[in-house]
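One structure is given below, encoded as structure tokens.
All protein chains but one are shown at their positions in the complex.
Coming up: subunit A.
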């Protein structure tokens, strides 16, 4: 995991705290010369976690590749809000083809670059990222993603996971967490919200492909996210980063709570932050003091049905059990801190 000499929580604030660090340890985002790869003026909602995640990730990838980067983008919020014709917020060469093929398009770009370098038509070591939301990654784009992984194509795929099809009006995806309300898993019936026992965690499936590098991250920990993107760029072959990105619209959360909720997802254990190489976990971001899942769930309207006049204790306990399992499975407890 990323090494950081100063623990920012010790300062009593969760600000990125660049002033506490030496210039060469500061984040890419703090750099005056950051590329603003996803430039201002795009049309994301206020507090959009995906816009934040994409800017952090692509700026870091640009930094790591000396600005020699091409991006392929799946259909979805990120594509729609960044390129309403004739405007574009992208400062990198960028292509959007379809909802389900970003990984394959990126494979094609990487193949073309390989041949161009072989022929001596370019000397630049141009690298490729593909990016999409959870729907474009875990559902409709999963075939192409798995193909790209198993061939070990030289592509970094970044999934911005907000747990549903937010662009089309908040429908369930295979990344929607249990109990969450979406437009297609309404809080009605015997088991309100998204059912338990369904869905998939693509980082684990990526690991099963034994690709060089897999990581998860949140937009709450900028340094960790940047570190993982830069680290991913030190590998050749298929790499996967899965970033949790709150969606104020879909989650029913205040737009000012995006960072807070990202942090709570990690600190409760509901979203494990870890990295893996060649199929084996190599480290995880530790939780200093595990927080009850309720603190993460309560501020979100998608879980409001759990906290009505008759709180759904059983469901909350089941969700707590999932968090506890993550804490065990990914060794998330900071033993030194306790």
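Just so we're on the same page, a residue touches a chain if its C-beta (ideal position, glycine included) is under 8 Å from a C-beta of that chain, and two chains touch if they have at least 3 such contacts; residues count from 1.
Operating definition for what follows: contacts and distances are computed from a predicted model.
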(message) Since a chain is absent, check the UniProt entry for it and pick the matching name: "Transport permease protein", "Sulfurtransferase complex subunit TusB", "Pyruvate ferredoxin oxidoreductase alpha subunit" or "Iron/lead transporter".
(response) "Pyruvate ferredoxin oxidoreductase alpha subunit"
(message) In the whole complex, not just what's shown, which of A:28, A:52 or A:72 touches the removed chain?
(response) A:72
(request) With the full complex in mind, choose from A:27, A:101, A:194 or A:277 the residue touching the hidden chain. (result) A:101
(message) Using the document's definition of touch, tell me which of A:143, A:195, A:256 or A:308 contacts the absent chain.
(response) A:143
(request) For subunit A, enumerate the residues touching the unshown chain of the complex. (result) 67-70, 72-73, 79-80, 83-86, 88, 90-98, 100-101, 104-116, 118-119, 124, 126, 143-144, 146-147, 150-151, 153
